[in-house]
Every structure is written in structure tokens, then in C-alpha cells.
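Selected chains from the complex are presented in situ; the others are not included.
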Amino acid sequence: MSKVTISRKEHFNAAHRLFNPDWTDEKNETVFGKCNNPNWHGHNYELIVSLTGEPDPETGYVYDMKKLSDLINECVIDKLDHKNLNLDVPEFKNLNPTAENIAIVIYNLLKAKIGSESDLKIKLYETERNFVEYPA
Amino acid sequence: MSKVTISRKEHFNAAHRLFNPDWTDEKNETVFGKCNNPNWHGHNYELIVSLTGEPDPETGYVYDMKKLSDLINECVIDKLDHKNLNLDVPEFKNLNPTAENIAIVIYNLLKAKIGSESDLKIKLYETERNFVEYPA
Amino acid sequence: MSKVTISRKEHFNAAHRLFNPDWTDEKNETVFGKCNNPNWHGHNYELIVSLTGEPDPETGYVYDMKKLSDLINECVIDKLDHKNLNLDVPEFKNLNPTAENIAIVIYNLLKAKIGSESDLKIKLYETERNFVEYPA
Amino acid sequence: MSKVTISRKEHFNAAHRLFNPDWTDEKNETVFGKCNNPNWHGHNYELIVSLTGEPDPETGYVYDMKKLSDLINECVIDKLDHKNLNLDVPEFKNLNPTAENIAIVIYNLLKAKIGSESDLKIKLYETERNFVEYPA
């Protein structure tokens, strides 16, 4: 039977700051601009989680959307929502919270819970006009 | 010459109910929850149909968007719009109308009309936050 | 101090059918067309509830958005979501569930809970292209 | 001649925290919940500025949209974008940065620049599902 991709959209709000601790303030300012504000700024992140697999013949589901939503909320949203990514989330203690890196962190959080039988993909909107996908 | 994917968005409204006739009412309720309401519920489905091929050098079109819209309306929208998927659409007589299965049914309806020279893909939004793609 | 309007968006899915029991089937079919399907059809309803008042000087809130969301879910969403409006919701036993009438029913459900000090307004999208507001 | 309302949409990203310095930490936590995180959180704010007046018979404009966009950027966006509202914006030194209060601050910033001949109105989305309008 052929495979179907299912996707669930969730959202979270967070503060963050982009900077590289190995660089001078001047270089951080030059490279990251307004995103380097030491007092932080923030975003409404829109998160789309996709799974690919064959629909179960008994349910017609690749994966129960309600369970997928619950899983995303438990593993990702509760950890990131209304947080300061740099200060409150251990995964970003030594990792710059760019959209690229946030997507990779979310992928790893979910991959541990989703069985290997389902392909997993993350799409993350930092703003309506800037977004990333992982894996490519 | 390189290939381009073109996409056309259409919509339809329908009622449906998720259940497996081989299961007890209790199991249906456990698995499908609110979607198992025997009195039905419904959705505004947003449908995106994509075709991939080389643009015709004389028209610059992969496929005429107007003709694609007409084809989707004739083969899919007229059949599903303002209908009860379980009761009014023969394809779901013995098939649970999950988003996954609706996308597969729409694919098969259109594939019969679209020549094999164009790759066909279906994206179906059941709600703004739940959507599927077929083939994956 | 000046008044501010705050708004909260929620959604629900439901099946319904438009018809007038005092009319013949023919007249119902003529007036309501596809919306008269006796097997029902359905929609994703997007609901925006607005309250107008002066912000509380201690909180800066006209009304706590979290409490407003909880109130809408308790009074409206739990009653209408994944339901057949005609069969499952007593308010529509003798009232045609047009978007206009659904908005009036939602207004009355919430007005009983919202103190008279706050102006209440309902905006209801039946589809992305059809929506109503009450009171006008 | 009759009046027309024109509207221009802009956006900014910011970090903030809701709290009342006259309250205990416990009361702040109880009232503001996750929005009280002392490490901040943030949003993509969508801002719609509306002006009402008679179109100029020579231009057909109520107000030049390009000039309105420039004015919003100079007076509002440059002041709030990629900032911590509590720490970086003097207007919120003693004012809780709720959506209601942000809208009032933006109104006052623009009112000083817009002549009294044009009615001014602010609509501010804190998230897609929470928004405010001032004046009501």
C-alpha cells in the first residue's frame, strides 16, 4: 500500500537572543544585528510536525492526530512555550537558538518518541515570512 | 528542460463520521472519540491538487489552471461538496473517511483523468491544523 | 479612561442541514439548495468573541484572555464541537442553524455569563468566504 | 463627500513579561500564569493602523499608504521591534505591557503625528487568536 504524510500544526511563544559566546560583542552585533539584543526579543512560533507511513487498515490513520497533538504538547510545547529559549531550555545552553537549531532540537525530542517506522519532518515558522524545514 | 510543479486550490464542505463496522461501539468510541458521533460532524476541506511536468513551449503552461480547476470540480467537488461522505459517496461505503482515505480517493478519481505524463499529488486540509498529503 | 475591545478566536466543527419544517421538500430544495441535503453536510466554524471595556488598572486587562478562552470552551465549544447542530443541540430544535442564528445562539450563551459591564460581540466564519457578526 | 477608512498592516517582534510590581510573586503567578515568566517570553505582533477621512479629490487618497507605512515604522516599529518591551521601551517602565496597553501606547505615539482631521484606530494581534482594538 502507498504511504501518506500527515501533518499537525501547533504553536508556542518564546523569547530568545542570537549570539556566539566565542565572539566579541562587536562581531555578534555585526552578524546577528537586532536579533543580538541582550535584553531578548521573541516570536510566535508555528510548528508543523509531519509523519509519513501507511494508513492502518483498521483505522484509516497513519497516526492518530489527537495522539500526535498530545505528544507534541508533552514533548515540545510544554518545554518551549512562554519560555526564554536561552535561559530556560537546557538544549540551548550551548546552542544558538536559530530557527534551524530549534527545528533540529524539536526533531530530536520527537524522534525519541516516534517509532522508527514513521518518517518524521519538522517545519517551523519563526515569522510568517521566515521558516525552516528539517530534515531537508 | 526542467520540470515545474503547478498547484490549484479548491474547497468543499462535507459531513462524515469515523467508525469501523467490525468493532463494538465501545471500541469505536475509544479509538475515534468525538469523530465517532453517530449523528455526524463536518468540515470545510481545503484541497490542493499538484501536477508536475515540463511547461509546454508554446503556452508556457504545465497544465492550464482553468482546465485543472474545471477537472477538479467535475471529478471531485461535485461528488463531495455538501455531502455526507459515509452515506452519499459510494467510495466510502466500505472505507473509513479519514483525511488519509479521502486524499487517496481523490487521487484515484483524478489519476484516471490526468495523463500518466504528469505526476499528481494531493494535499488535503481537514482543518487548518490537520492535513495530509498523498502520495508521500 | 478609554475603552478597548479584546477578541479571542476559537473553532469548532459541526454537521448541519438548513430547512424549514413548515415548507414542502420542493420549496426547501429551491431555497436552501445544497445546504438542504437531508444527509447533512458540515463546516469548520471559526468563532471570534469580542468584549469591550476599560482595562483594569491593576492588570492592564479588559478581561483575562485565558479565562475568556475557558469560558468560550465551556459554554460554546463543548456544546457545538463535533456535533450535529440540528440533532444534538437543543437550541436548534426549532431554529434553522444558519450562520446568523448560530451567532445569535452563541451570543445568548455567553451573555448569560459575561457581566453586563462588558459589551459582547460575536463574529462567526462558516467558511473563509462567508461570515456573520452579531449584534450588527 | 463620504468618508473612507484606510488601513496599513505592519509587524514587529518583541519580548515582554506581564507583572504588577505592587503584588507578591505568588499573586503575579496566579493572575498572569505563564506570561509572568521572569525570564521573559515573546511574540510576533501584527499591527493594523486605520485612518478615516475624505479622499483628497486630487489624489484619491485619504492618506498616502507609503507615507503611513513610513510613519508607523519611524514612530512605532523602530521603537518596539526586536526589543524587550519592559526593559527597552520607556513607555512601559511603569505600565504592564498587555496587548491592551501596547495598543494604547501605539495610538498615543501616532496620534501626535497624525493631524486631528483623521480618525485613528489601532488593531494589534498578539497571537493569531488574541487581538485588541483601540479605541473601541
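Order of writing sets the chain letters: A, B, C and D. Residues in each chain are counted from 1.
In the analysis below, a residue touches a chain if its C-beta (ideal position, glycine included) is under 8 Å from a C-beta of that chain, and two chains touch if they have at least 3 such contacts.
Keep in mind the model is a prediction, meaning the values are calculated, not measured.
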Oligomeric copy total, full assembly; chains in place: 4: 6
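Basically, only the chains that are shown with their structure count from here on.
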Distance from chain D to chain C - Cα centre to Cα centre, in angstrom: 28
Distance between the centres, which are taken as Cα means, of chain D and chain B, whole angstrom: 41
Residues of chain A engaged with two or more neighbouring chains: none
Pairwise touch network: line, ring, star, complete, or other: ring
Each pair of chains that touches, named by its two labels: A-B, A-D, B-C, C-D
In the complex, chain D residues that touch chain C: 18, 20, 22, 31-33, 95-101, 103-104, 128-136
Chain C residues within the chain D interface of the complex: 2-10, 52, 55, 58-62, 64-66, 119
Complex contacts: residues of chain A adjacent to chain D: 11, 13-16, 34-35, 37, 39-44, 81-84, 87-88, 127-128
